[in-house]
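Of the protein chains in this complex, all but one are displayed in their positions.
Entry: subunit A
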Amino acid sequence: MSLLSVRDLAIDYATKGGSLHAVSRGTLEVGAGEVVGLVGESGCGKTTLARALTGVVPRNATFEAGEIVFEGRNLLGRPVSEWRDLLWRKISFVPQSSMNALDPVYRVGAQMDEVLRLRGGMGRAQARERTDELFRMVGLDPRRGTEYPHQFSGGMRQRAAIAMALALQPALVIADEPVTALDVIVQRQVLDTLRDLQARLGVSVLLVTHDISVVAYVCDRVVVMYAGEVVESGTARDVLETPRHPYTMGLTNAFPDLERAGGTLAPIAGGPPDLRHPPRGCRFAERCPFALARCRAETPPLVVAPNGHASACWRSDEAPALSELAKDPSTWTLTSTSAA
């Protein structure tokens, strides 16, 4: 059984221009001890979905449908106190900018201490011991616990945020773009730490990112979102090497690869639809070089293949052939009349 199972989650934001369907068909599973990447571009709903798992959503957001089953219990519709009970102890969160995770006016060690004592019910001595242990675990010098967040480098802050997320040994850590703001070397070091700790502690991780190379480096499975919907999911290898949805194909082409001789990168023309008025049919159709009339009329369901590789595309059966075509940059220029 999965540790976390999200099914057909729909979240709307009330905006001046009407309701914005931030997440429409959010479906994903995270198994025990698994690292799952949630990939997509800005505005695709990945952060909304990830934050929803902690029960923390903006005031103008409403859950419209679906369920969030964690350890066999549907959390949706439960009182806030019940969510709050799970936070830190069962589910913890590493935000994108660790400046947000750490309060700038408190010493880093004291913030860790607070989590351990208030949430974990530890005594003073025990909390101090655990704080030191956590610092060492993520590669920080425990003596620096007396410093303030601004005295830490970006990488150190991110390490501190990871340490805090792991403080009470949760079953699931949700990390929102944990390395996006970091330099390549620091990024690699933080990812190595994350990967190492994950393997040692067996914690499940849901890693939200726009960067498929991060997914390739740390994730067992990947879920791809586009315009509020999950369009593809499967093992990292299946999704990145034999993508079945044209959007994923486009994404993998748009990334430069240092170990492959330079060809031409192919952008995906156009931009995501306005989620206040999502188009009929497949939401990617207007940018998709392979779209048929049917794609613009009917929404393709997320179909799961026997090997667990799921995709929401009417032409999934032709994926191998389309994937070959997608590798040719000229395929993507055909529709680029409305270049973004």
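Simple rule for what comes next: a contact is a pair of C-beta atoms (placed from the backbone, for glycine too) under 8 Å apart; a residue touches a chain by one contact, two chains touch by 3 or more; residues count from 1.
Keep this in mind: contacts and distances are computed from a predicted model.
Trainee: Given the choices "ATP-binding cassette domain-containing protein", "Cytochrome", "Phosphoserine phosphatase" or "Monovalent cation/H(+) antiporter subunit G", state the protein name listed in UniProt for the chain not shown.
Mentor: From the choices "ATP-binding cassette domain-containing protein", "Cytochrome", "Phosphoserine phosphatase" or "Monovalent cation/H(+) antiporter subunit G", the unshown chain carries the UniProt name "ATP-binding cassette domain-containing protein".
Trainee: Per the definition of touch given earlier, which of A:82, A:133, A:257 or A:298 contacts the omitted chain?
Mentor: Within the whole complex, the residue contacting the unshown chain is A:257.
Trainee: Mind listing the subunit A residues that contact the chain we can't see here?
Mentor: Looking at subunit A, the ones touching the missing chain are residues 41-42, 138-141, 153-156, 159, 183-189, 192-193, 196, 210-214, 216-217, 236-237, 240-241, 250-259, 262, 264-269, 271, 337-340.
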